[in-house]
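Every protein chain but one is kept in place in this view of the complex.
First chain written, first letter: the chains are A, B and C, and each begins at residue 1.
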Amino acid sequence: MTEWLFLIPGFPLLGALINALFGERLGPRWCGRLAATMPLLSSLVVLAIWLGPGAEPALLDRLWTWMAVGDFRVDLTLRVDDVTLVMISIASFVGFLIHLFSQQYLRGDYGERRYYFYLNLFVAGMLILTMANNLLLLYLGWETVGLCSYALISHWYREPENAWAGRKAFVVTRIGDTTLLLGIFLLFAQYHTLSISTLLPLVTAQPAPALLLAASILILIGAYAKSAQFPFHIWLPDSMAGPSTVSALIHAATMVTAGVYLCIRLLGLFAAVPGMLEAIAVLGAWTAFFAASCGLAQVDVKRVLAYSTISQLGYMFMGVGIGAPSLGLFHLLVHACFKALLFMASGAIILIYADDHDIRHMGGLKYRQPFLRWTFLAGVFALAAVPLISAAFYSKDAIINASFLVAGGGVPYALGLSGAVLTAGYAFRLYFLVFEGKPSELEGPYQMGWGMKIPLALLAAASIGIGWLQFPPGWPGPHLWVHWLAPELGLPPRPIGLEGGLLTLVGALATFLGIALGYWAARRERAGRGLSRWRFLASGWWIDGTILRLFPAPFYALGRLLRGGVENLGVQGLAQGGLRDGLRLSAYALARGENGLASRYAVSMIAGLLLLLLLIWSWPL
Amino acid sequence: MIEIALAAAALLFFVGLALILLRRSLVFWLLGAELLFNAALLVALAGGARWHAISGQVLALFIMALSGAALAPSLALLLRVRRELGTLNVDGLRLLREREKQDD
Amino acid sequence: MIFLGFFLLVVLAALLLGVLLLRDAMYGVVAVAAALGILAILFYLLGAPFLAAMEILLYLGAILVLFLFTLMLIGPEARAAAARQSWRSGWPLGALLLLAFALALAALLWQQQPITTAIHALGPALLGRALFGPNLWWSEAVAVLLFVVIGAVLVLHAGEKDHD
């Protein structure tokens, strides 16, 4: 089995290659079909792993040595353990569903071939990132998905805002990419290896506190930038400029989870730095709360979901931070399902409302689109973690409850719980505004094909049912997940007995409180007095604006200075221009000598003779 | 005596060069070249006298013959230049030269 | 002997100055002829009687006559036109260069030892033996060259007819 692992990222890569080379001949329709087939093939291979040997012990497939210079050795090794298996299942299967959805969604759009090329390349990059056993290979995948994200956000590049959003995402994530690379360098400088499986035991065996602190902070910044955590979250709401399918795949289900995944993979590293995990937990909980509060005031359907993604990712980081990485991973899985569902559904909603994103203009959609309504509602249930019947109830609430148990978990618990209230609030506010109320006149006729319905149905089923893999402790029912991952990630703290029951109850109460909040908010919104009038919340606590005002400005100023001073005056003016003008001037002077006068030529000959005569002095007899 | 011959050669050399560098007429240019050749003759003969060898005279004879040989086609060219270009002025030969660039 | 040498040098200098300053090419050629006569004497004093004779025969008799023929072919008007202005444009530059050259050479020569050798005359017989002994093939080559020059002049002449 192991020797076939390369096929998993290989298929989408092949698809991208074929698309790039022969896409012109295939035509957009076949480009799309080809592109959709590739992740399906990948997910079939993943399925084969599930059904076959499983990933216990971890599967290793060393393809070849990429480069080897001294002790700098990069083996192209793919590694699949249980955690990875979850990730590649999400990436390939959700990726396939989104490819499928795109067939109808993007039909007739400009740049279809480009879209499918980048989508395939993205899936390949994501799979490489997750399967890499080597930090450099991981970084390769990391950069690939960053590039594809940039290209896909700017997919409708003819709109200046879209191109700007793509640039913003790229620049912000680049900061993280750079720090990640620096962190990798630091680790290599200390431990002379880039292989994760050999690095982590070394870290615990020979800790180097200062260096590990620096490296883990640098790597964490990389993860935060990729996963849009506070304060690097500013790119994600703007990235909603891309097609909804892209938001579903990249900015909800897969790429943004790469940061969480990185933290889980390098948990040994973070654990070796005292206080690091606690900081991650607090920051995660804070992000969850903060983004949820912002989501409550958005009027763009996709921006609501964007803030929700930031918030949910915060929960995942919180899970990692409190020492419950398996719960974090569980929530990652659940979130991938329901967020992909919500984004695709919102894409459909936007199409129905003729490209209007504003939820205040919507309403009563449940009468015209019952299928869409029920699937969307399933997603909203999952997001709001409605007790018992939604998956997130079993993942997110588990994280919040677990945080109550760990030492120093008070702050994360409080933030997480209030975040949960707000989450249910914005989720139901969105649902009430769009689907309830009286029908809006704006909606146009729109018929979803099977290509769109099947993915939605599958994801809706998963959003409801996948949580039943892992019931709360002490409850009857399966407890598969945590125990399955325990060999790799350990057992999370789990409240039992009365304490557990109380915590579960509090969580459920929070959800219902949130639903009430959402109903209230939706009503006020309809009346025109909604939370969206609160600039503070709507603008995301003014953080975006502040950062944009604070950081780029000095860079621009520096850039202007460099352009004016160094580039124009120095390089262009003195070096290049001076050189050019100097050459031109001397050439001109020389050409003046070539004036056709034979006697002038004779003069230059005699001058040369004089020069040679003077040289005689240099060599005395 | 050799010193005087060499001084005479230097004199011939400089006047020959001066004719080439300063005079306007092509005839004087060629005369100047002849003076230079004569300077070479003097030096060659001075060398022969210095080393008591006949090879100096042999060299001088060859130089004499070759300078004469070079003069004949030069004068033929001079005549054609006078006929066809209508000038004997060294500054008049200006069909071929670096033109000022127009596109600068 | 040394006085004769200096005398010849002074006369030569005067004649050359004349060549340099004379406007009319005809006079210039005559002055050169006189200078070459002085040179012939110098050749003789350097122990090369045959070369002295050749200087008279070849230079005065052939080369300068060639010049005179050319000047006659050019015609008096053209000569007069050429004589009207004797210095070419930009001559001070050339003069300056010559001066610099002379100074550099003089500075170099200043450091040299004088050459003091007695002079023995080497006659034509010796020269003839040298020419047709070790230098036979060079002489042949010169002969070829002279033939080629005749060819070249013929070609130049043929080209001239072309234009008339």
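The definition used in the following text is that a contact is a pair of C-beta atoms (placed from the backbone, for glycine too) under 8 Å apart; a residue touches a chain by one contact, two chains touch by 3 or more.
By definition in this document, contacts and distances are computed from a predicted model.
What does the UniProt entry say the missing chain is called, choosing from "Domain related to MnhB subunit of Na+/H+ antiporter", "Molybdopterin synthase sulfur carrier subunit", "NADH-quinone oxidoreductase subunit N" or "Arginine/ornithine succinyltransferase subunit alpha"?
Missing chain, UniProt protein name: "NADH-quinone oxidoreductase subunit N".
List the displayed chains that the omitted chain touches in the full complex.
A, B, C
Even though one chain is hidden, which residues of subunit A still touch it in the full complex?
Touch set of subunit A with respect to the missing chain: 583-584, 586-588, 590-591, 593-594, 596, 598, 600-602, 604-605, 607-609, 611-613, 615-616, 618-619, 621.
Spell out, residue by residue, where the missing chain touches subunit C.
108, 112, 134-135, 137-138, 140-142, 144-145, 147-149, 151-156, 158-159, 162
In the complete complex, the non-displayed chain touches which residues of subunit B?
So the residues of subunit B touching the missing chain come out as 6, 13, 16, 20, 26, 29-30, 33, 36-37, 39-41, 43-44, 46-48, 50-51, 53, 55-56, 58-60, 62-63, 66-67, 69-71, 73-74, 76-78, 80-81, 84-85, 90, 93, 95-99, 101-103.
The criterion applied here is as follows: only the chains that are shown with their structure count from here on.
For the chain pairs A-B and B-C, which is connected through the larger number of C-beta pairs in contact?
B-C
If you average the CA atoms of subunit B and of subunit C, how many Å lie between those two points?
So the centre of subunit B lies 8 Å away from the centre of subunit C.
So what's the Cα centroid distance for subunit A and subunit B, whole Å?
Distance between chain centres, rounded to whole Å: 85 Å.
Would you give the residues of subunit C that are in contact with at least 2 other chains, written as numbers and ranges?
88-89, 94, 97-98, 101, 105
Please output the residue numbers of subunit A that touch at least 2 other chains, ranges allowed.
Those would be 597, 599, 602-603, 606.
What residues on subunit B touch subunit C, complex-wise?
1-8, 10-12, 14-15, 17-19, 21-25, 27-28, 30-31, 34-35, 38, 41-42, 45-46, 48-50, 52-58, 60-62, 64-73, 75-80, 82-84, 88-91
Name, in rising order, each residue of subunit A that touches subunit B in their complex.
Going through subunit A, the ones touching subunit B are 591-592, 594-599, 602-603, 606.
Going by the contact rule at the top, pick out the subunit A residues touching subunit C in the complex.
Against subunit C, the touching part of subunit A is residues 597, 599-600, 602-603, 606-607, 609-610, 613-614, 616-617.
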